[in-house]
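Note that one protein chain of the assembly has been removed; the remaining protein chains are unaltered in position.
As written, the chains take the letters A, B and C, and residue 1 is the first residue of each chain.
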Amino acid sequence: MTLARELLASAGTALDDLVLANHILFRERVLDGFGHVSVRHPRDPSRFVMSQSKAPATVTRDDLLVYDLEGEAIDAPGRKLYLERYIHSAVYRERTDVMAVVHSHSPAVIPFGITAMPLQAVCGVCGFLGVHVPVFEIRDAAGPATDLLIRSQALGLAMVRALGGAPVVLLRGHGSTAVGNSIAQAVYRAIYTEVNARLQADAMRLGAVNYLTAEEGAAASATNDGVISRIWNSWKAQALASA
Amino acid sequence: MTLARELLASAGTALDDLVLANHILFRERVLDGFGHVSVRHPRDPSRFVMSQSKAPATVTRDDLLVYDLEGEAIDAPGRKLYLERYIHSAVYRERTDVMAVVHSHSPAVIPFGITAMPLQAVCGVCGFLGVHVPVFEIRDAAGPATDLLIRSQALGLAMVRALGGAPVVLLRGHGSTAVGNSIAQAVYRAIYTEVNARLQADAMRLGAVNYLTAEEGAAASATNDGVISRIWNSWKAQALASA
Amino acid sequence: MTLARELLASAGTALDDLVLANHILFRERVLDGFGHVSVRHPRDPSRFVMSQSKAPATVTRDDLLVYDLEGEAIDAPGRKLYLERYIHSAVYRERTDVMAVVHSHSPAVIPFGITAMPLQAVCGVCGFLGVHVPVFEIRDAAGPATDLLIRSQALGLAMVRALGGAPVVLLRGHGSTAVGNSIAQAVYRAIYTEVNARLQADAMRLGAVNYLTAEEGAAASATNDGVISRIWNSWKAQALASA
Partner (left out) sequence: MTLARELLASAGTALDDLVLANHILFRERVLDGFGHVSVRHPRDPSRFVMSQSKAPATVTRDDLLVYDLEGEAIDAPGRKLYLERYIHSAVYRERTDVMAVVHSHSPAVIPFGITAMPLQAVCGVCGFLGVHVPVFEIRDAAGPATDLLIRSQALGLAMVRALGGAPVVLLRGHGSTAVGNSIAQAVYRAIYTEVNARLQADAMRLGAVNYLTAEEGAAASATNDGVISRIWNSWKAQALASA
């Protein structure tokens, strides 16, 4: 039995949840044919699990591979890997609190990455965003002629520096990366970052926006963390019903 | 037989309608994983019926609990309750005309709660909104560091004071609460408050808006109340067909 | 056999098309629980066929009734009728070229009825709209305290005066009425009036709009009338497949 197989065998229900997370994020229009979601290995914090290069809607358990914290896949000869696996490896290396990562191109978020308008929490269910969501400008790290992708560990680490201790970082001209202490929390944050972006853009057209205070954001976020399982179970039921 | 079981047994078809209302409001994108809908007990006005804490799309008859007008569930040991059940208890206590309540985070409405732009009726089917929809600012009642939730009867009563005699109140940074003299009317109002918000925001981008007069709103509302069963039956048929 | 039954029996395939038109307009989000579509009787131009009062998505052949050009239903004791059947009767009485009528509350159109912004054709498939779509302001006909509904033949005739020879008239704070020389053309116009409203509103946010000239509108409209069956057959196939 290879190391990768052993690690997959010992990951337990995290694998099922990871497959479901792919399908949920597709159904909720956060991932389309692009983007990916990963989970840190529940028993070996120096590894994480993610699909081989494949569209999220079609990911199955057989697509799951084990990666190390430099972004290399273990025992995966011949498998095509996501070019941007370094988003995940760099986060897991630097943020030991993070257990799951979602990278997406969700549509309402992108405009906040390509303008000077800061994204910030406008309602309680998005309180985790607080009063400031950082933006990663790849030009600052790699110049004006990249393909915008996080295609190396060095770029991944540059992105993590922009992320800092935040739950979400926007990637200019590209998308965003949301992190969480569980698959459910990372999925929740990815989906509600998109929700907040849409609400904030809509509100700005009506006049000056009454944002959450930092204290309201923190309090609402703490409360929401306690009820994430409610909405996760609902997403799960819908994804399973439509499978 | 416990009191709660007796009360559920005597509630008749209201329970089926309440389950359907959960599914309809989910299908119409007024409720997502959050929000809730309740009905005053048809025979005992000092109680109301609502699901235990659960995502609306997945609510079944077995999830329904009986609550008193202080927001406490009757004979429900071990059941997880919605944190914001006081929205419902406070409304039923203060507004004896109300038979059903919907609390939602529907997306087009939220921008009107976080800007100074008043929501008001722009078309006949939304005439019930009249010329002014009140907004509840929880900071005025509980300071700048709450989690924005109506997590006590006192906060529920503060929200009801903002609601006054209106059919809908917006909750700043949170969502809205719609009330009605039947499940169908409360559902209708929740859905069409969202419709009006979208239409009003769209119209404002085209120029000055020709709103309904107070008289038009009242007359249109009276007419619409007479045809709510038509649209309710349509929503019901769709919800049952997709079950 | 009653007169109504005879007339329904002699209407042929128009009845199937009328039922389908209800379902198509619901699927295309032009009708929701409100609105209605009718067809002039193919053999008796002094009558038209429309459903009893019912949500469009649920209309079947058994719901169809025959009406005269004053808006009265023939042999229909006990049936509930649409309050606004006079929209249809007035159009058929005054516009002998019209064979089908759609009245809807489609969402992108309403903002053009409640602001001073004129709706006009922005692309070839919407060429039928030309350079000016009229608006009916019910306050001019009936004062500032109506329920906005066309609930009498007199109001229907006032609306038809605003319609004039046009294919579509907007109803302030209410919706629109589209007419055509066939069910397919009226359905097409109702759907593409909504499409044009959305495109025009979106374009206006980008800058000054380069509208179709009157000549372009007329030429495009003539061309499109020749290919309506292509899109009608597609809508029909989708409606039948999802039935």
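In this section, a residue touches a chain if its C-beta (ideal position, glycine included) is under 8 Å from a C-beta of that chain, and two chains touch if they have at least 3 such contacts.
The model shown is predicted, which means the values in this text are computed figures rather than measured ones.
Taking every chain of the complex into account, the omitted one touches A, C.
Note that of A:Leu3, A:Leu83 or A:Ala208, the residue touching the chain absent from this view is A:Leu83.
Touching the omitted chain from chain C are residues 122-125, 127, 195, 198-199, 202-203, 205-213, 215-216, 219-220, 222-223, 227, 230-231, 233-235, 237-238. Remark: the residues of chain A touching the chain excluded from display are 32-34, 53-58, 83, 105, 107-108, 110-112, 114-117, 144-149, 172-175, 201, 204-205.
Everything that follows uses one rule, which is that only the chains that are shown with their structure count from here on.
Looking at the partners of chain B and chain C together, they share no chain. In the contact between chain A and chain B, the residue numbers used by both copies make up under half of all numbers at that interface. With centres defined as mean CA coordinates, chain B is found 33 Å away from chain A. Shown for chain A are the residues in touch with two or more other chains, of which there are none.
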